[in-house]
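One protein chain is absent from this view; the other protein chains keep their places.
A and B label the chains in the order they appear, each numbered from 1.
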Amino acid sequence: MAAVAVATRGTAPPSLSRRLHEWGLALAVVGAAIGFFVGYALGSLAIGDGDNSLGSNAGILLGYSLSAVGFLAGMGFFNYPIARLLGRPVPTADDEAYLHGEGGGLARYFRLTTDHKVIGMQYVVAILAFLFVGGLGAMFIRTELLTPTPTTATAESYLTLVGLHSTLMIFMASAAIIGPFGNYFVPIMIGARNMAFPRLEALTFWLLPPAGLILLSTVFLGGFTTGWTGYAPLADQNVLGMDSYLIAFSLIGLSIMLSGLNMIVTVITLRAPGMRFTRLPIFVWGVFLTSFLGLLAAPALLGAIAMETFDRTYLATLFVPAGGGSPYLWENLFWFFGHPEVYIFILPAFGLIMEMLPVFTRRPLWGYRVAIGGLVGVTVLSFMVWQHHLFVSGLAPALRPFYMFSTEAISVPTGLIYLVALGSLWRARTRFSTPMLFIGAFLFNFLIGGFTGVFLSDVPSDFTLHGGYFVQAHFHYTIMGAEVFALMAGLVYYLPKMTGRTMDTRLTRFQFWAVFLSFNGTFLSLLSVGILGMPRRVISYAQYLQPLNVSATVFAYLLGGSMLLFLGILIWNVVIRPVPAKENPWESLGVEWHLPTPTPVYNFDTVPTKWSLPYEYDTGRVAADVGHPAPALGGATP
Amino acid sequence: MTEAVPTSVRAPGDENLPRVRSLIVGSRMMLAANTTLQLTFLFAYLYLRANNFGGMWRPGVGTPAPGITLMILLVPVVTTLVLGAAVGVAGRGDRRALTRILGPALLLGAATIAVRVYQLYHTGYDLAAGTYVDIAVIWLAVILAEFVLGALWMVSIYNSHVRQTVVASHSHVRALFEYWLYATVVAVVVSGLIQFVT
Partner (left out) sequence: MSWSALTQWSFEPVPILAAVFAVVLYYQGRRYQPEHVHRSLRWDLGDTCFAVGTTVLLLALVSPIAAFDTQLQWDHMLQHVILLVLAPPLILLADPFRTAWQGAQAISGTHGTSRMTPFAGSLRWLHRGWPPALAVLVAFSANLLVWHAPALYNVTLVNDQVHDLEHTLFLGLGLLFWDQVIGPLGAAARLQLGGRAALLLAGMLVSWALAVFIGYASHPLYAYPGNAGGLGSLGDQEIAAGIMWVPGGVPFLVALICCGVAWFDREERLATRAAPGAG
């Protein structure tokens, strides 16, 4: 390892800005509270006009908006923009070093920190938190559905529960791979020492806590009954709890858009010399292309939400038929975002899986170009297929065949990606390490998810299956079965690098089988129930469907238990009784594995300029020489 | 996670300030995102207009006076032209000349916001009078927000330049100009649409 020179620190006392940053989280909470009350007062006053409901809507919306602003102000996100606005001097090197977390320590994770690796770890915690709370919601839902008639919940509260579960999981899924692994590893993989806009990246993370909390606060405001899709006119008619959904989702949309912007600019402008696009690891391609989806699709969501808030506060009728509006307009705008959104979920997962495959097959990735072509094809086509969500919702009959065609066409590039994975596995002497088990499960689950999607893309079958549990099982297979399994694979694989600790192998392998079998038990039951005609988002159902629902619930409990087990193993092995990991336990040739652990603050002392693809397992050449000795290849499978 | 982070050499450019090329590429990417936002409103506008559900698109609504409309359009156009000239001045590296031209640009930017706020509050029609009004008002509000952001950007460049904390480079001013050009073109097109395609 190259000798390093410790960055000299000044002896001047910490600046006011730095002191405020140290208290960031506390100030953020105070700022959120102040922002809420100020916003509520202003909103109610502005729209009041004697009409309490409108004034309350405006108050809640503005209150939540300003509470988010106050939260971010307390965290210190406005310090730099205000300094620029006033023409004040740029932050000192010491202040910037502090922001970047040079001092180390746990406190970095609880304030505005610009080190992309810290942000990646913050995302790990946030994603697991969303998964946990959303998962609790799933347990309540399945419990309620043990019987065909309502037992503990009313229809409205059940729908709120469904909406909370689904919206939280959507929030989780939109950043499950890019958040932790994209943030942590993309700059390293491209030879950069930092992200293009470090403060912006920190912002994308810190938008998540207020979004989650604002969404959860819906239970105190009467909940919302639209589910995560927020369809009008129900959204217009809903009580105050709907406002929570609108603001929370707009914060997430902003986070998606800004994260996409940052990743794109980072990959374009900060690649190391010699790191050409044809040398990019496939995971970086996945993140890069997904970022275009996020950047270009999220504004449609933000525009639609702006229109909906307008309806709910100023008595506009953009989505209300009685006033000349149209619910179908909302559906189109929402799904113009919503369909690229589901590819935001899965493309980074594809990239991560393909990145890990060569490590365990000990061969170059088969069809690197084909994989990129597939990823690009999915990215482009995802903007052309949103109408398949509207086959039974008002899309003109004559237009349906065209979107059936384009939706089926998107399975071609998806299939190419799958082909690359299978080609990489073909006749390989695969090491079935723990991450490889999750990769195999990903491929199995996504196959089912993909096939069920084909049925839904066909208009005649969609007529029967739309709005039922078949659809629900399809997207659970693709989002949970594929993306969440990819998340688990990524965590098992990358935790040794991110934390220097490893998850217990035997326990994790046991957990894998538990989660894989229980997941398939749950959602195969729900696929069946869907084929038998059970609609979604209903608290009561026909008696003959009860056995399958009971089966789904039992497996769901096991699934919940196995997810908790994963969380437990992670916390136990990483935090409570840390198990040190070997350096490069998977014997990967990726450059990230050939840096010290923990990775240095600025990643590289000397940025390498000669790069190759990190899949040269036939020659054993590391992707780039970073001067850190690699362990000998050919060790035992961990 | 809690142990000391390995030290590494801090090199020039490691500070958290975006590099010039990142700023330019990022600015253009944001304009691309903005395009989707505008297309969202365009779709809503044309869809509601084409369908005229219940005859509630535009029941008996007047249009703003042409004089006001002209000024609302001209001011951002002039602002953009001045910024275009500022790009040339910045390219020559004449710091004082740049200060002299950014000042008026700033005033024009403020005027842009003023006339657009005026427009928003003097549209001449009631929000309860059809979806034409609803979509027009919210669209104009979004465009106003974009001009506000553009003005704030202009203020930050100007103040930093005048106080010599961050001297405005050709790339900075060019990125600002591109943003204002985009916002102005959008504003002109949207205003034209709202005025003539009713």
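The rule is short, and it goes like this: a contact is a pair of C-beta atoms (placed from the backbone, for glycine too) under 8 Å apart; a residue touches a chain by one contact, two chains touch by 3 or more.
Not measured: the values here are computed from a predicted model.
Peer 1: For the full complex, which residue in A:Phe402, A:Trp513 or A:Tyr544 touches the chain that was left out?
Peer 2: A:Phe402
Peer 1: Mind listing the chain B residues that contact the chain we can't see here?
Peer 2: 39, 42-43, 46-47, 50-51
Peer 1: Footprint of the hidden chain on chain A, which residues?
Peer 2: Residues 274, 276-279, 369, 372-373, 376, 380, 384, 396-399, 401-403, 405-406, 610-613, 621 of chain A touch the chain absent from view.
Here is the rule we use: only the chains that are shown with their structure count from here on.
Peer 1: Indicate the whole-number Å distance between the mean C-alpha point of chain A and the mean C-alpha point of chain B.
Peer 2: 30
Peer 1: For the complex, give me every residue of chain B touching chain A.
Peer 2: 1-11, 13-19, 21-22, 25-26, 29-30, 32-34, 36-37, 39-41, 43-44, 47-48, 51-57, 127-128, 130-131, 134-135, 137-138, 142, 152, 155-156, 158-163, 165-166
Peer 1: Using the touch definition from the top, list the residues of chain A that touch chain B in their complex.
Peer 2: 4-7, 81, 84-91, 93, 96-97, 99-102, 104-106, 109, 114, 121, 193-194, 196-199, 257, 261-262, 264-266, 268-270, 295-300, 302-304, 306-307, 310-311, 314-318, 321-326, 329, 332-333, 336, 499-500, 574-575, 596, 598-605
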